[in-house]
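With one protein chain held back, the other chains of the complex are shown just where they sit.
Our next item is subunit A:
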Amino acid sequence: MDMQTSLLDRLFDSGLLIDTGVEGLYGRSGAFEDVIARFERLIDAFGGADGAEAMRFPPGMNRAHFETSGYMKSFPQLAGTVHSFCGGDADHMNLLQCMEVNGDWTKDQKATDIVLTPAACYPLYPTIAKRGRLPAKGGLYDLQSYCFRHEPSNDPARQQLFRMREYVCMGTQEHVTEFRQTWMDRGLEMMAKVGLDVTMDVANDPFFGRAGRMMANNQRDQNLKFELLIPVTSAAKPTACMSFNYHQDAFGAKWGLNLENGDVAHTACVGFGLERIALALFARHGMDIALWPADVRKTLGYQD
């Protein structure tokens, strides 16, 4: 039995995660959710005073915005679209007959205007662009959403539906790169406070295909993405639990995000993989929260 299956089995056995029969699609227990809620309060304790504007979107986004984002250029293999039955009575009869004989009833489903959100910040950019130019001090936003990525796996740290908490900063190059550095420092401090061993490393997104390999190399060469890695299922291959991304002016140009003086805005975001952080805590400190180290429990606000 490999390590990944074993952690997943322990999570199922302890009831922290609930098997649905689909890899990467799990229910969560109250205790698991409580860990995530407490960690989010720790994020608030570090970032709350920055005065970010909080916004919460459901886990689906406007398909037109998704198309503009260019996500299909880079990650077609990860996207999930929402399709529905749009036919009449005769189509309904055909549908039921097809299901009756275990046929492929999904092939006649029609695309809706909704696409599953691939990253918490995707609905933000068109929302901010619609407001007009950014204020003089730039923009800072706080987001959290379930996100979808089609990558079935028995690694509990690679789920298909998971939550991402994000802060997004818009402004000048100096402003947004300073924001990113601040959160890299905070990330290290936060994880130390909850007793997790971390390493910071330059990284790349999982761009698709050969063109994607060049995009990935470019991203690394320019130090555009860093990840904070924590052992979850393997000490040799730790899992990215936070990422720190500098988009240069790519999103600013794409969405028409402009500074007060009309210049194209630079953007950066910091993301927390909330399930991954919770899983790192359970993998490190054990399945029973009552037995976690006292200082970790205190940091997360558990009463002893």
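Here is the rule we use: a residue touches a chain if its C-beta (ideal position, glycine included) is under 8 Å from a C-beta of that chain, and two chains touch if they have at least 3 such contacts; residues count from 1.
Keep in mind that, in the parts below, contacts and distances are computed from a predicted model.
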Inquiry  = Tell me the UniProt protein name of the chain this structure doesn't show, selecting from "Glutamate/aspartate import permease protein GltK", "Aldehyde dehydrogenase", "ABC transporter ATP-binding protein" or "Acyl carrier protein".
reply    = "Acyl carrier protein"
Note = Among the options A:E33, A:D221, A:E260 or A:D288, the absent chain makes contact with A:D221
Note = Given A:R41, A:R56 or A:K73, the correct residue touching the omitted chain is A:K73
Contact with the hidden chain (one of A:C86, A:A211 or A:A235) = A:A211
Ask   = Mind pulling the subunit A residues that touch the left-out chain?
value = 70, 73, 210-211, 213-215, 217-219, 221-222, 250
